[in-house]
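The complex appears here minus one protein chain, its other protein chains still in place.
Chain lettering (A and B) follows the sequence in which the chains are written, and residue indices restart at 1 in each chain.
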Amino acid sequence: MKKFFSVKDVASVSEVVNEALEQKANPYALESLGKHKTLGLVFLNPSLRTRLSTQKAAMNLGMNVMVMNMDKDGWALETQDGVVMNGTTVEHIREAAAVMGEYCDILGLRSFPKLKDREEDYSEDLFNKFIEYCGVPVVSLESATRHPLQSLTDLITITEYKNSKKPKVVLVWAPHVKALPQAVPNSFSEWMCQAQVEGLVEFTIAHPKGYQLSEEFTNGANISNNLEESIKDAEFLYVKNWSSYEQYGQVFPVTENWMMDNQKLALTNNAKVMHCLPVRRDLELSAEILDGPNSLVIKEAGNRVWAAQVVLKRMLESLAK
Amino acid sequence: MKKFFSVKDVASVSEVVNEALEQKANPYALESLGKHKTLGLVFLNPSLRTRLSTQKAAMNLGMNVMVMNMDKDGWALETQDGVVMNGTTVEHIREAAAVMGEYCDILGLRSFPKLKDREEDYSEDLFNKFIEYCGVPVVSLESATRHPLQSLTDLITITEYKNSKKPKVVLVWAPHVKALPQAVPNSFSEWMCQAQVEGLVEFTIAHPKGYQLSEEFTNGANISNNLEESIKDAEFLYVKNWSSYEQYGQVFPVTENWMMDNQKLALTNNAKVMHCLPVRRDLELSAEILDGPNSLVIKEAGNRVWAAQVVLKRMLESLAK
Partner (left out) sequence: MKKFFSVKDVASVSEVVNEALEQKANPYALESLGKHKTLGLVFLNPSLRTRLSTQKAAMNLGMNVMVMNMDKDGWALETQDGVVMNGTTVEHIREAAAVMGEYCDILGLRSFPKLKDREEDYSEDLFNKFIEYCGVPVVSLESATRHPLQSLTDLITITEYKNSKKPKVVLVWAPHVKALPQAVPNSFSEWMCQAQVEGLVEFTIAHPKGYQLSEEFTNGANISNNLEESIKDAEFLYVKNWSSYEQYGQVFPVTENWMMDNQKLALTNNAKVMHCLPVRRDLELSAEILDGPNSLVIKEAGNRVWAAQVVLKRMLESLAK
């Protein structure tokens, strides 16, 4: 594996989930695989879960880890070619990426969208250039449009906790005070659509009008604007806010109450409730659910380690060849 | 040991000091104890000595260390329950602590008081909630009211450098330009009071009127407002500024000169001088003392490693059970 950026980077989601669960059952079995290998984690935006879980996964595999918080260093990167660099950008991504590739065997990169210009964000220009110039395998720690380690984690968690062969999984939009990226729901949706193709889940998306995601990510999903109807018989609810894709980055007033709570939970098949965290309590998701028996959010966060570990394992194996 | 927050978390201060000195004599003897164990250090406030010495101690024990500088990430934590999180706090401590507990076998937390509301600070609400929700052993890296790794360090240092069986130890207030927490003197006092009970020291506190500490921490100490009288025959002077506990967080003009200098040192039994650092030279403590033969401040700072190491050792042993 030379790149982990979208669901297309794995041939089969079932296979990668099973491989991750093997890592979870035996965390240190491959401790010699990463000996003398260095993982560099580059954060252009803050991170808690992703940094800790990926570091942990790398250490389980015997790797060294170096973390670069570029957001705090104010080391502004130039991404455009043909620009005379007489402004505020200090280094071009061509050099920055190539140099990091000199010091690291595998690189991870986090870069959020600006939510100003849809074409720019959805071009994934920065990420693609980083991959192109660094010369080593790259794992996405969340890009402008996707968060694949989170989505793999989510499928691992669903696989562990499902009660039926093909559980109904519903991605449910939730309210928030800020305009958030579509990366998590895009990514969750493309992974669930593929899981549906492989016969692992039945997948539905529920959101208010105006919040449809790009079709690129939702192909095969059942999409509804009716919250109560869509969550009927659900075995898993995946609660998440996102801003509009159509009116890019905008937030509209939603008159109905989309916060997930016990009353709505009662309509489901005793659904397990998931969220990628951080979660706004009693805004996106009720405290009673988060503190109750149906919440999987902490176990889900814990599984981030195994998603990262299987990806790093595959990349280390490809280096060894 | 599941918690290291106050002197009450050790059955005997003599025992823990002796165990720490064994670690110092043989730093790598227990290097296999921490294999595959991860220490997470969470800083809500800056740190130099605490971070480096605790990291070093963990590495001596063979642990992996992950550091989270949450103060710099601006990742504001919500601590109150029943709050609709539609403001500036991004994550509730319930989730944040629990998630860190998923990735780490032991957690360290630093959180300073705000010095605005005494009840809030002295409730240690944040710390207690972190301990409750994270699900793994927690070592205090300094809380609103205590700095136990510093106090254990100080008793180790006194044990190493004492000339008599039961030396006179005096905690002496000193001037400063800022309003500082009571955490270090509170903690030093509760550790010295317990050391006095165990027959290791005789303990006196000297401060100007208005600067008395909470009685919760000073039970058994000899307390005086007369600097020169109180330091007579002292074998150890522990110099430290703090703001008022009574008029919480306030700083009063003090007309007498409380800065420790050679003239005052002459009144003691050639006392060794200690300070937790950072120290304001020629304000709290004279440069001549700091650069002279009576200063223990650097050796004291060096001993921070062994305080941290014995605490981590005990926690690792309790995990192994």
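Here, contacts are C-beta pairs under 8 Å (C-beta built on N, C-alpha and C of every residue); 3 or more make two chains touch, one makes a residue touch a chain.
It should be emphasised that the depicted structure is a prediction, and the values quoted were computed from it without experimental measurement.
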item	value
Touching residue (missing chain; options B:Met1, B:Met59 or B:Met85)	B:Met59
Selected from B:Gly87, B:Gly220, B:Pro278 or B:Gly292 as touching the chain missing from the view	B:Pro278
Where the unshown chain meets chain B, residue by residue	27-28, 46, 48-49, 51-53, 55-56, 59, 72, 177, 277-283, 287, 290-291, 297-299, 301-302, 305
Missing-chain contacts mapped onto chain A	36, 38, 40, 64, 66, 68, 70, 72-75, 78, 81-87, 90-92, 94-96, 98-100, 102-104
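Assume only the chains that are shown with their structure count from here on.
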item	value
Rounded Å distance between chain A and chain B, as computed from the means of their C-alpha atoms	40
